[in-house]
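What follows is a single structure, written as structure tokens, with notes after it.
Here the complex is missing one protein chain, while the rest keep their positions.
Every chain is named by a letter (A and B) in the order it is written, and numbering of its residues begins at 1.
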Amino acid sequence: MNIIEVHQLSKTFDLHILHDKQITALQHIDMTIREGEIIGLTGRSGSGKSSLMKCLYRTYLATTGEIRYASASGVIDLVKADDHAIIALRRQEMRYCSQFLSVIPRVPAVDVVAEPLLRTEKNKEEARARARTLLEMLGLPSGLWDAYPVTFSGGEQQRVNVARAIIAKPRLLLIDEPTASLDVRTKDVVIGLIRDLKQHGTSVLCISHDEYTLSTLADRRLHLQAGRITPTVTEII
Amino acid sequence: MIENTKFQHRYNFAFIDESTKKEIRRKLLKAVAIPGYQCPYSSPEMPIARGWGTGGLHVTLAIIGREDIFKIIDQGSDASVNACNLRDFVQAMTGCRTTFDTTEATLIQTRHRITEEALTAEQVFVFQVPQPEPLRSVERYEYRTRQMHGEADYAKMWVSLYESFVRHGDILLGAGYPVRINGRYIMAPSPIPRWDIPNLHQAETLYLFGAGREKRLYAVPPHTTVEPLEFEDVRFHIEDFNGQVCNQTGYRKAFLDEIYSDDGSKQFVVNDSNFLDKLRAGEPIAPFVNAYIQQIES
């Protein structure tokens, strides 16, 4: 079953404050993601990978086209859906993990990671315990668990970010460069964790430049070039 | 001898002209109909300054009849300057008999006290009120206090009682303790001591309040529920004289005055002058009875 069906998706930015300049980011994208499938999204910088991901997450409003998402309670077009419906989806079944961690200052790492659970979980301590387990697996020194991630290095922030993205076991995970700036051992842990999610039924769209990550993780690859999906889609499996 | 009749009839009976009296009586009827509600009225000019008892005088003169026996007290005393002058004035304007005896009087005007002797259904009791607005201490704008009364929004009043308790360990309101009338309006009982507050509750007598300067009349009709504001765990209580007794009569179930001697020592004496006279003369007395006074050991 397809969890995502994208039809003729285009995204153009109208820059009103730059003399109405138009920038086209995506053109006529057609793609699908099956349930439990991991798709690797590749392409050069500026080819539209992040734009596509952000359109799926509704951080960008698609200009035309539709994104049919099979949510737990019915099919919904992510382009036209009500803001409240998107908020509900984001809380319950959809996660976006950007390259950079953006968090509120003065919140300890454990709470940053546990946050997606804290909202719904009754037992706050259980949520924090799961967060600690994840951080331990990802090799974040335990001394940092209760520190503020704002002060962390790039690699440390990345671990917090990944842990936060997967803790609630989303149905759809959009993840941008999960393994960049990580050492080989941690890279394998991240790949293992994402595979675990796949077992759990999660569909994953993963942007990566790392051939190792792509080849071990992706069931299928999509290549973007100048805002279009190139016709050659390599089937890995 | 030629009698100067013009002088004798220079004023209408009870000084105020009849139509103004009617106006005051109408407002009194309204005040009785809505217990505790401050009813605006005309507050006509009097030959004394506003703020010196004109409100009480307006009420007295509007309701006094030729058969009435008038008594007036000031802080419990029949003999204070204010009481004497107003008594003379009422007597001169009406020709009514006046008295010191609480039980004999049919109409009693007061400033700052209710008599120690219980009042009856045959009597009317009139208070002089300096500040009729109980909420004035917490809200200075009239339009807002009116709205607060209208909506029974009394939280600020309660907070001020809470604050008083927090700061001083007690609700320090010596005189004019706010009361809730008939479960609705919060009312200023005029600056009577807390001792007198329970005597407003379910009384036999009609209590009328006049505030001349502020141009407000209000009333507590007989058998009206009057509750002092109190928290569940911080209750209202009357003045505590620490077991002191009146130094002249040995009586202790009355509101006592503190009297300082030249040597700096302090003695207590019954505040209500007529009551004190009766005690000293050994005449029969019929004091108010309420739960608070009953708690005092005699």
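Just so it is clear, a contact is a pair of C-beta atoms (placed from the backbone, for glycine too) under 8 Å apart; a residue touches a chain by one contact, two chains touch by 3 or more.
Convention: contacts and distances are computed from a predicted model.
Peer 1: Which of "Membrane protein", "ABC transporter ATP-binding protein", "ABC transmembrane type-1 domain-containing protein" or "Natural resistance-associated macrophage protein" is the UniProt protein name of the chain not shown?
Peer 2: The UniProt record for the chain left out of view names it "ABC transporter ATP-binding protein".
Peer 1: Out of A:A81, A:A180 or A:A226, which is the one that touches the chain we can't see?
Peer 2: Considering all chains, including the one not shown, the answer is A:A81.
Peer 1: Could you tell me which of B:A152, B:I259 or B:I296 touches the chain that is not displayed?
Peer 2: B:A152
Peer 1: Considering the whole complex rather than only what is displayed, give the residues of subunit A touching the chain that is not shown.
Peer 2: On the side of subunit A, residues 13-17, 54, 58-61, 63, 71, 73-74, 76-77, 80-89, 91-92, 104-107, 115, 118-119 touch the unshown chain.
Peer 1: Tell me where the left-out chain touches subunit B, residue by residue.
Peer 2: These residues touch the chain not displayed: 147, 150-153, 155-156, 158-160, 162-163, 165-167, 231-234.
Keep in mind that, in the parts below, only the chains that are shown with their structure count from here on.
Peer 1: Roughly how many whole angstrom separate the Cα centroids of subunit A and subunit B?
Peer 2: 78
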